[in-house]
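Below is one structure; the comments refer to it alone.
A single protein chain has been omitted from the complex, and every remaining protein chain is retained in its original position.
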Amino acid sequence: MSENKTFIQSICTIQNSEIILDGETIFKMEPTSFSDFSKKAYQDFEVNYPKFFKMDSLSKLAFLGAELLLKNEIDDLKENNIALIFSNNSSSLDTDIKYQKSISDAENYFPSPAVFVYTLPNICLGEISIRHQLKSENSFFIFEDFNPAFMMKYASVLIDSKKADKVLCGWVEYLDEKYKVFLYLVGREGIIEHKIETLITEFNKQLWKH
Amino acid sequence: MEALKQELKEKIIDVLNLEDINLEDIKDNDPLFGDGLGLDSIDALELIVMLDKDYGIKLVDPKEGKTIFQSIETMAAYIKENRAK
Partner (left out) sequence: MVREVYITETNCITPIGFDVAANIKNILGSVSGIQLHNNLELMKTPYYASMLNNDEIKVAFAKISSIKNYTRLEKMMILALNPIVKKAKLDKRTGFILSTTKGNITALENPTSANFQKAHLSQLAKNVADFFGFKTEPIVVSNACVSGILAVSVAKRLIQSEMFENVFIVAGDEVSEFVLSGFNSFQAMSDCPCKPYSKNRNGVTLGEATAAVLVSSDKENAKIKIIGDGSINDANHISGPSRTGEGLFRSIESALTEANINSNQIDYISAHGTATPFNDEMEAITFNRLGLENVPVNSLKGFYGHTLGASGLLETVIGIQSVIENKLFVSLGFDEIGVSEPITIIENNSDKEINYFLKTASGFGGCNTAVLFEKVN
């Protein structure tokens, strides 16, 4: 297995109605509902992708993070081999609860297919793949907390084995209006070395400010 | 039937999360699927649930949906004919 180094090329965090890219606040609002925040961010980014509004909260969250990190990465004229390796603690529970409500009352029993389809955490990877036409390695993992040891090893092995040129990976957690995104792009070039210690430092630095 | 058509347009925007679409954008005879509003297979399934939930119509054969959901006009005509609520 090749021992070539990999680097963290870009980091995006989303928390408390604020989106930060590489240390710079890209979008911020006074704390508001996620629905309101995500809609305003979407409009601010001038995305023009109506399917956004069909997505559940987890997918909208993942979508916004990926939108910023992939903005300057996607070359429309060639295949972009950027793997998507995401993780969280709650899986799709926020939407699962919503779906469960649609089947809990025997008198008002109307299971919704549009809600059911989002009761899997990997759907957000599908949404990002479709948006950016990424026919690449995709996997979704569940941990109690962000697991830098695992993420570092897995992203590295994908690049070392040439299954991916770059990896967009990290933590996308959403449950009942509480959300945390720590997404980053890993590649063969860059300045910040892709190591477990670096990931821990960056995660703590970015997400525990408030 | 005008009121029903208006009601359907409002419901479709709400139920299918068509955030960027306004009522005036939906013409009575425009195709809802394919090129028109660009609805897809999941939207079709949601409309089948809506027929049951709001109008008491249970589609025996889901394939019927193709003709019923062609446009607001065809939807309104079908609902007027078959509604139980």
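A and B are the chain letters, set down in written order, and residue numbers restart from 1 in every chain.
Rule of thumb we're sticking to: contacts are C-beta pairs under 8 Å (C-beta built on N, C-alpha and C of every residue); 3 or more make two chains touch, one makes a residue touch a chain.
The structure displayed is predicted, hence computed values, not measured ones.
Of the listed positions A:15, A:91 or A:206, the one in contact with the omitted chain in the full complex is A:91.
Even with one chain removed from view, chain B keeps its contact list with that chain: residues 40-42, 45, 48-49, 62.
Seen from chain A, the chain kept out of the figure touches residues 1, 84, 89-91, 93, 96-97, 99-100, 103-104, 111-113, 116-117, 119-123, 125-127, 129-130, 132-144, 147, 149-150, 153-154, 156-158, 160-161, 163.
Keep in mind that, in the parts below, only the chains that are shown with their structure count from here on.
By the touch criterion stated above, chain B contacts chain A in their complex at residues 16-21, 38, 42-43, 45-46, 49, 52-53.
Note for the complex: chain A touches chain B at residues 39, 50, 52-54, 110-114, 117.
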